[in-house]
Structures are given as structure tokens and as C-alpha cells.
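Dropping the structure in here first, questions after.
As you look at this complex, bear in mind that one protein chain is not there, while each of the others sits in place.
For chain A:
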Amino acid sequence: MNATPSSSDFILQVEHLSMKFGGLIAIGDLSFQARRGEITALIGPNGAGKTTVFNCITGFYKPSEGMITLNRKDGSSYLLERLPNHEIPARAKVARTFQNIRLFSGMTLLENLLVAQHNKLMKASGYTFLGLFGFSSYRQASAESIELAKHWLEKANLVDRADDPAGDLPYGAQRRLEIARAMCTGPELLCLDEPAAGLNPKESAALNELLNDIKDNTGTSILLIEHDMSVVMQISDHVVVLEYGRKISDGSPQSVRTDPRVIAAYLGVDDEEVETVLTEVGDEAVIEQLDTGPDSAHGPGSSASMMAGPVSDSVEHADQGERVTVSRGASKAAQVDARARAAVASKPVKPVAAAKPASPAPAKPTGRSPTPKPRGGRK
């Protein structure tokens, strides 16, 4: 465990994480850190591998390579890729929610929150035996757990419906309940998979409030996947951007927002649009260089070589339907890279300040020039 003094600021350190499904690479050599007490957002276009990262962190997948270290407040560190699935919430104190809400729909709200306190109650009930004979220690623990559940129901503004079945709640309330349930496990890191999906602006604002409240009052760090940029930009302290399983940007919300690689990844870049993008960042010299590279019949041999072939990101045992097939040269960020490199070749000043090379893959000779011009990128 590399619990160096500096690393204790980080609650989560992901190092060289790769996830391969057969020959498909869903995450390729991803490294990032999440700071304690902050909200870290993981964003990226559909199929970028965000949920796969979550599944690796929370133990639903065992990563093919890499290390995921979780540093708890008390100084202990856990290598999450080595813990069994259910011990990650129990011992490493990582809780998560799901993209498609997974509540216990036939149980009441209160029961949902009590199930979340399973391990604590299990100990209090003497692994069932003391509880079966009605020992008072269990009764006390049971009352405490109901108090905690009530606390979180109040936070989630659901206390009036505590005795209703969870399946009866409207969508937005179900999202809040799922967060409340995750918080009842007493986590140090809360992983939220698209908490704002399907919420209206008002519910979205309430969610922001809830998440800020969690961050400020419980000391729980939050890692969230989100498509709703209003949520991401307002509440997150740190943003990591993925595209096709690779990190293309990493920084504060402001720096990420203006990163041309991110813009390219999100908007899709046509050959003409690349010019616009780069123009917007203020590098006119790039434009002149753009079309000078010789055409390559085989696409961008340098940029997406490791990603060649389809990549599938199957979430929750492929029942989610979020599946992506990458054709050669699909990565928009890589195209921006390629163009930027072409620009660098002619001009020694680095044109795009925020854009660091996402993954210094060995297959990508950085000094190669002129870079072949990519063709056939998808929109």
C-alpha cells in the first residue's frame, strides 16, 4: 500500500486502471485521484467507460490491471481491486448508487434504510442469535438505526412517506432515497451514478443542495458520474473527463469547460469544426497547418491504435444497453490531439495549454510529424 504522506489527502487513487472484456478495452490505463472532502465528477460522452470505472471501484468488476487505493480517515488503506464485492461498502466504506435506480421496491422507505445498516445491526443482534431471543442490546441498536434512517429521510425530504413502499415514489424521490440509503451505510466515499438523470430543474437544484449538504456536514467525499452539466459545473470541485476509456482532461470545472479536447469529445468534431474549435481557443496558426498533413488511407494510425476495434462498456452485466463500438479514429479528442501535434510540429509553442496528452501510450510516438489526417470520424 503506498500510503505516502502526500497520498493521505486523496481519498481515492486510481492508478493505471485497465478493464478489458475479452479483447475489448473499456478502460485503458486510467489514473486519477479524488481529494478528501471534495466532489469529484467523472464525465464523458455515452460509452466512455464511466460506469465501468464505478463498477471497478465498487467491486462489481475486477479490473484487468491497475490499482485502486482507498485511504480512510483513520489512516488505513484498502486496495479495492482485492476486496470482495460486499466488503468494499462494509470495510472500505464506499457506497454507491445506480444509474437505473435499484431500490427494494416492495419494502418501505424506512426498511430500505434499515437494510443499508445491515452490518451494524447484524453485529448488534449477535449474528441473529441474541436478537432472536430478544436481548435488549439489539433493541437499542434497532432504535438507533431507526433514528439514523429518520435523519436521512428528513435530509432527503421524504420523512412523510417513510411507511410507503419505495416503488410507489416518484422518480426524483427514488433518486434521493437511493442516496439516503447509500448514506445510511456510513460511507467515506459516496459514488453516485448519474444522480440527476431524469430530474427536472427544480429536483436537480434540490439534489445539488443535498449533495453539498452531505459534503459539508458529513465529511463524505463524493465521486459522481453526471451528464447534466449544470450539476457538474455548480457543485464539483474537480472534474475528470473520459472518452473511450481514456482520460482526456482533468482539472477544475472551469479549465475542463474550455478544454478543446473535451469540447471535441462532446460535440463531435468534423474536419471543419476542428478549425472552429481551435480558433475559439485562440490559435490561428493551427488552422494553416491543419490541412497540410498527407492523407492516410488507413485512418489515424497514431492516435487510436490501442483502441482499434470495438470497445464495449457493458454495465451491470450488459443489461443496461449502454454499449459502444469504436471504429478506427472515432476518438474526437484524439483528432484534436493529432491536429494540435501537427501544429506543434510547425510552431514550437504549445497551442492548447490545458490539453495534456491523455495517455502517453507507448504505441504513440509523440514526435512523429507530419501526422496523418484522420478521416471517417463519426459524428
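Simple rule for what comes next: a residue touches a chain if its C-beta (ideal position, glycine included) is under 8 Å from a C-beta of that chain, and two chains touch if they have at least 3 such contacts; residues count from 1.
The rule is simple: contacts and distances are computed from a predicted model.
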item: Options "CheY-like chemotaxis protein", "Heptaprenyl diphosphate synthase", "tRNA-splicing ligase RtcB" or "High-affinity branched-chain amino acid ABC transporter permease LivM": UniProt name of the undisplayed chain; value: "High-affinity branched-chain amino acid ABC transporter permease LivM"
item: Touching residue (missing chain; options A:Asn119, A:Asn157 or A:Ser255); value: A:Asn119
item: Sole residue of A:Gly106, A:Pro201 or A:Gly219 that reaches the chain not shown, by the stated touch rule; value: A:Gly106
item: From A:Glu15, A:Glu65, A:Glu87 or A:Asp237, residue that would touch the chain that is not displayed; value: A:Glu87
item: Of A:Thr40, A:Thr58, A:Gln174 or A:Gln335, the one touching the omitted chain in the full complex; value: A:Thr58
item: Residues from chain A at the interface with the omitted partner, ascending; value: 58-60, 85-90, 95-96, 98, 102-108, 110-111, 114-119, 121-122, 125, 128, 131-132, 134, 138, 142, 146, 150, 153, 159, 162-168, 181-182, 185, 316
